[in-house]
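All protein chains of the complex are present and in place, except for one that has been dropped.
== subunit A ==
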Amino acid sequence: MAGASLMDTLFQRSLEDLIKGMRQQLIGEPAFISKAMEEIRREIKSTDLSTKSTALLKLSYLSSLHFHDMSFADFHALEVLSSPRFAHKMIAYHAISLSFHDATPVLLLITNHLRKDLTSTNEYEVSLSLQCLSKIANVDLARDLTPEIFTLLSTSKVCVRKKAIGVVLRVFWKYPDAVRVCFKRLVENLENSDPQMVSAVVGVFCELASKDPRSYLPLAPEFYRILVDSRNNWVLIKVLKIFARLAPLEPRLAEKVVEPICDHMRRTVAKSLLFECVRTIVNSLSEYESAVKLAVVKIQEFLLDDDPNLKYLGLRALSTVAEKHLWAVLENKEIVIKSLSDVDPNIKVESLRLVMKMVSESNVAEISRVLLNYALKSGPEFCNKILASILSTCSRNVYEIIVDFDWYASLLGEMSRIPHCQKGEEIENQLIDIGMRVKDVRPKLAHVCRGLLIDPALLGNQFLHRILSAAAWVSGEYVEFSRNPFELVEALLQPRTILLLPAIRAIYIQSAFKVLTFCLHTYLLQNKGTTFSSWSDTLLPGVLSSDFYESLADLSVGNGPSVTVTPGHVSPSSLERNDLSYEYIVNMLNLVELAFGPLSGSNDVEIQDRAQNVLGFIDLIREKVLNSSVQKGNVSEGKDVEVADIVELMHHAFSEELGPVSISAQERVPLPDGLILKENLVDLEAICGDIGLPSSNSFPFESTSYKEEVGNSLSNLEIKEGLEQLNESTSLLAEHRKRHGLYYLPSDKSETISNDYPLANDPMSQDNATDDTNDLLKLAEQSFVPRRKSSHTKPRPVVVKLDNGDEIPIASRKSEPKDDSLSDAVRDVLLGSEAIIRTSSQSNLSDKPPNKRKGKEKQHRDIHEELKENLVDDRNPSSRRSRHRRHGKERRQRSPRKKNAEEGGDNGQKEKQKSSHPHGRHRQRADEPSNVAGQTSEVPDFLL
């Protein structure tokens, strides 16, 4: 064994050998490394510490750069750590900080090693262990080593002390109670004259303040001193970051720091500091007009600089300013627009963001035009970014900035034709959405969608399929605005639709069905002659039938269809008013039948189902339509009425307008008798946890119209019956009901309740509709609140908007009190009362478990109210003065603890503010209610 070990030592490859070998290897890197790993696994078991440490070093190298697991060597690293030789220690610490983490099993064994090194007389050993601790400290290590760190915080060795300060951050995070021990010393270091120390400690406070700025308000005077005095840019940047957090909390502090920051801005030559000043101003001090102006001047310099870094940062800063000072962006409009064609994609994206911020009602058309041109010229990625931002900006707040919807509809059409366009889903949603919301845009929308549908080339681009699905839906839904329904049917049934997904093809079929029904209906109306007007009035309130005929007549002027014309097709130009001829209808029926024949055998059920429905419908009416038409104009009433009834029913079903449904519509349904709303619905989540809230944009139009179709094509079948069957027949559903019966309504009620999506088109159910359904309908009507009309030359059309906004309502949740024991601890320390520190630190140690938290929260609410009263009290100047006096007393009592009187006074002042904050401090307050009134979050003027 000893021999083997000696051999290992003598012939062991050093790290250098390993690296050299790797560069010259011929067997391939993976093979080489796995061979090396084998060696390491053997060597690391050696009893010789040199061999072991070299193996560990090699392992660290391979782990760090070649992702090889080194957790098997955790214990060996500890063995190397115990070596008396410094070089070994270094290797061990390096390996440990690379590989140890909170879940490392041997982590606890390291405590004593660290303690030994932390108290070593060799300062390099101390700093090594501090560095290691800053990486691996967990709760236990932080707790056990707090005393050692406390000692090191005031050591005279600069390089050790600075690292101790660095470690404190991790220790505080892991073990907040360390604050009670170390915080004072940390603050003392803030007053140190050594710039290295200040640099380190400011960095720590910057991190601490980013988590919970309010707790550090009392230290503002110290930070202010550094802000004014320091000449170290690193330190200044960190201090500025702290003030960026503190200033919004305390207006007087903001006023105090704004001038020094402007001074730095004017004076400094360091771009990093300048940028930090600018950022602080625009983020946190944006209400100081003159400072913002100065910052914008500096931003402008950045924008005009050749350095892309500065340009990028300038644009970033500008978009922050834009939130409150849009003039700053408008002033730099040219640079921003020019940056859209920068070589750097990041700069392009930033300038795009800025351009979108400039968009308003008056310039949206102009800006969109410019952007669309850029989109055409750009690569796919940026092109889609442009499209995405146009889409999201225009649709913001239910199309707030859009006045001319006809323009917007054609813009959507234009976007779809941009070759790189991949925003199918969004455009799809918006096409349907504006169709539903804005009545006036429908003719234009139908026109735009027709344009998309009849272009067979578009079917080849799968990114556009979603758009096409919307176009198909729109064409079917608003077919009354179509100039040439036949052409639509052709477009919907064109052979290339085979390229579409089945779900989208189903929509195509459905739309074709709608168009067909519409044509049949119109045709029959025509033949009815006299009853025509009354029918159209009662049944088609929104349909401009006469327009339709006019447009048919106009077609000779309009653009001709680009689809191939089937033989026998009546050319549009031959159409005259009142002339939806017999041939026209027959051709259409033939075309539909021809196209759907093969589809009825489709593999996809959606397609098959729908196609067969349509074919069934045609079968039902075909003969009669044909027969009746033989005796043109002289219709035999008996036969035709039946057909007319069917067609009327169908048409009625399709012409029912679909509108957006408020997400809260259900809430307004009155609570039925006997329904017990269980208080705690937690277990409901288990049942329907994966069903998300329906987005407000998705309307279940498809399913309803589908139901309608089924119901009606079977003409006399009662829908209600069908629904009930659906509800009850499935054994699975029944089982579910049995298990979770609690959440089902009693079955006799289910009939009315399940109709919360009223089947508006069913004449029979409407007759005996229950009150509930009527209520619902009324509610739906009420919820359509017309938007304000703006005073434009072209009046903005009414946009249907649901009264409570379209956003998914965010459950109004109180800002949860954070279980932030770190901030609690910091506040306690700044409060300084020793008794409290002792009691609460003890309680905190033991009472971590969550049940305490609940109690705390409850307490918190009570105290919140209490606090409100106190705040009212605070307005009274006399009470404030008396409070100050009391604090003065406290200070005097505490001051003996301080090292010297002056410092004590200083700290006392800091402690005086003791920042009572709306949340967090309940513990003490509950302990000593007399003190409650005396705490406000303020920084007394004289400190600044």
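Convention: a contact is a pair of C-beta atoms (placed from the backbone, for glycine too) under 8 Å apart; a residue touches a chain by one contact, two chains touch by 3 or more; residues count from 1.
The rule is simple: contacts and distances are computed from a predicted model.
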Query: Considering the UniProt annotation of the chain absent from this complex, which name among "PTHB1 protein", "Dolichol-phosphate mannosyltransferase subunit 1", "AP complex subunit sigma" or "Coatomer subunit gamma" applies?
result: "AP complex subunit sigma"
Query: Taking the entire complex into account, which one of A:13, A:116 or A:271 touches the absent chain?
result: A:271
Query: Of A:251, A:308, A:460 or A:597, which residue touches the hidden chain?
result: A:308
Message: Can you say which of A:35, A:101 or A:369 touches the chain missing from this structure?
response: A:101
Field: Absent-chain contact - pick from A:162, A:357 or A:483
entry: A:162
- line: Omitted-chain footprint on subunit A covers residues 16, 19, 57, 60-61, 63-65, 67-69, 86-87, 90-91, 94, 101-102, 124, 127, 131, 134-135, 159, 162-163, 165-167, 169-170, 196, 199-200, 203-204, 206-207, 210, 232-234, 237, 241, 271-272, 275-276, 279, 308-309, 311-313, 343-347
